[in-house]
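One protein chain is absent from this view; the other protein chains keep their places.
Take a look at subunit A:
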Amino acid sequence: MLQQAFNGLVGGAFYALLALGLSVIFGMLGVVNLAHGAFYMLGAFGAFIALDAFGLNFWIALLLVPPLLGVAGIVLERLFIRRLTPLDPLYNFLFTFGLALILQDLVKREYGVSSQPYPRPQELDGTVDLGLFTYPAYQVFVLAVSVLMCVAVWLVLTRTRVGMIVRAATERPELTRGLGIDVGRWVTPVFGFGIALAAFAGVLAAPMRAVNPLMGADLIITVFAVVVIGGLGSVFGSVAAGFAVGLVSALGNLYVPALSQILVFILMAVVLLWRPAGLFGREEAFR
């Protein structure tokens, strides 16, 4: 039982990292980034390519791939997303959706639909004794790193001036602008950072999950549910909801396997009925 709960948290770590990026991007740009899953997939493929073509191991990939894709995100924001933001939100919706399909198909064209081999880093091949039970070292590592990452982001957001601006702009962009802060200046780096987080999750996923062009598309639907449960635009909400959804789906698989396919969405429906803005969202955002 405890072991199952722990396993749910590991699954939730991926949701949290992805939801965090989505949430910051949505708050700051008002863009629902449908290409987020594709960048998660590119992160995993980045790790695979680094190993396969350049012989760079997991640790180097973990440091290298997210910033690289973050830069790609920045270029993307500068070239396309920026131009579409003043228009109807549907334009960016369609753009990022189309982009996700194009990225998936380009990878498919190059590598096929089968999964690519990626080994676990040797240092984390064993198991760890956690007192009550033993657990695969790599999964413990994933959980620890994700939690650290979320805490680090949280600290940056709450303790620094940059964070304060981003947070203010995320939660009330108009008001922040009204206070004379140049929100626009922070939009591009925040977008890049959100993409880098997705890529980071992708690299983490490579050793324990199937690395194939559709890995992001399959996952992102759940992540959207997570963001909605947590409250659109709420940074803390998306992280909390990420871990909560991981927990719920693990226990759901255990006790009611027949429902596991839809459990997350039932949860989402219930939360929305009870709190239409999500667990940590604010109602006025929707007025």
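Throughout what follows, a contact is a pair of C-beta atoms (placed from the backbone, for glycine too) under 8 Å apart; a residue touches a chain by one contact, two chains touch by 3 or more; residues count from 1.
Please note the rule applied: contacts and distances are computed from a predicted model.
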{"item": "Omitted chain (choose from \"DNA polymerase IV\", \"Spore gernimation protein\", \"ABC transporter substrate-binding protein\" or \"Carbon-monoxide dehydrogenase medium subunit\") - UniProt protein name", "value": "\"ABC transporter substrate-binding protein\""}
{"item": "For subunit A, residues in touch with the removed chain", "value": "3-4, 7-8, 10-11, 105, 108, 112-117, 119-120, 127, 136, 138-139, 205, 207-210, 212, 214-215, 218-219, 249-251, 253-254, 257-258, 260-261"}
